[in-house]
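Showing subunit A:
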Amino acid sequence: QDITEFRIGILGGENASDRLRSNECLREKTEKLLGVPTKLFAPADYNGVIEGLLGGNLDMAWLGASAYAKVYMTNPDAVEPVLVKINVDGSYGYHSIGFARVDREINSLEDMKGKVFGFGDPNSTSGYLIPSIEIPKLGYSMTPGEYFGDVVFTGGHEQTIIAVANGDIDAGVTWADGLGAWEDGYNSGALRKASDAGLVDMTELVEIWKSPVIPEGPIVLSKTLPERVKLDMTAMLASLGFMDKECAYSFMAGEVLGLAPINHSEYESIIAARKAKN
Partner candidate 1 sequence: MAVAALEQEIMSLRKRRQLYSLIGVLLVIGVVVSGYSKSNSMNSGGFFQGLSQFFDYPSEIVVEAWQSGPAFFGIMAGFLPAMLETLNIAAVATLIGGALAVVLAMASSRNVDSWGPLIPVTRRLMDITRAFPELIIALFLIFILGSSPVPAMIAVALHTAGALGKLFSEVNENIDRKPIEGLSACGANWLQRIRYGVMPQVAPNYLSYFLLRLEINVRASAILGFVGAGGIGQELRRTIGWGQGAGDETAAIFVLLFITIMIIDQVSSYLRGKLVGSDRAH
Partner candidate 2 sequence: MIQFDKVTKTFGARTAVNKVSFTVEQPQMVGVIGRSGAGKSTLLRMINRLTPATSGRIIFKGEDILALKGATKRRWQRDCAMVFQQFNLVPRLDVVTNVMLGRLNGHGTLKSLFNIFSKDDVAAALSALDRLGIAQEATKRAEELSGGQQQRVAIARALMQDPHMILADEPIASLDPMNAKIVMDSLREIHERDNKIVLCNLHTLDTARTYCDRVIGMRDGLIVFDGPPSELSTDVAREIYGADESFNEAATSTSIEGNGQTNPAGVMAPAAAVSG
């Protein structure tokens, strides 16, 4: 069977129009490759992409690990992971970073007793899943009112950063690669973006917690796609770094080494973690 169009979902985090813009080159390439009209969709949150994949309304997306786990758990036959991003230094993951405002006199989770802690999007790996598992392991319960005064969802990485900077919440979690300087917001990640955008001043923030390495989320393709399309797309993406550096940079939001094949088994641990949350 043949496809009549190809639909790519882009995860939130940036301004939708920016997202569409940075992925425009990918759209053109895909259109040329597959010979069908290709469209980009930029939903409001993680769930928008997840729903799109589950409903069969999207053919491809780059998911976070936890978001992938959700898709898999809801319908194991919806998508298959094909590729994962490899960082410049050969590392393959990132960290969840807990942070607070300097002037709140909070320097570690120790000081957070009775304070308000903020997660981002419930489908975010670094913004919810990992910290919600790892932090209790350190002895700080995540049940609202037990250790923290309250635990809230801000809706996304940007919102968490703004909420902390604003003082709406005392501390929150977001993602970063953990390389480079804190004052810059590390080399890449949500903090870097916010700092670059002038949204926050990193000197006003302080890191209070850092998770173990989290596996990078996969690029997934809908399982219902014809085998030929899957292969073509995978090959095209895998070679993107050599064929068109500029496009690879904007698609993968920064300098990367490339994309490597990956399969479902790499995410079993995340799925298990997510299952445990239910």
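Criterion: a contact is a pair of C-beta atoms (placed from the backbone, for glycine too) under 8 Å apart; a residue touches a chain by one contact, two chains touch by 3 or more; residues count from 1.
Candidates were picked such that all candidates are chains of the complex that A comes from, given by their letters.
Here the structure is a predicted model, which means the values were calculated and not measured.
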Pick from 1 or 2: which one touches subunit A in this complex?
1
Once bound in the complex, which stretches of subunit A touch candidate 1?
7, 9, 39, 41, 45-47, 50, 52, 54-58, 70, 73-74, 121-123, 152-155, 159, 162-163, 166-168, 277-278
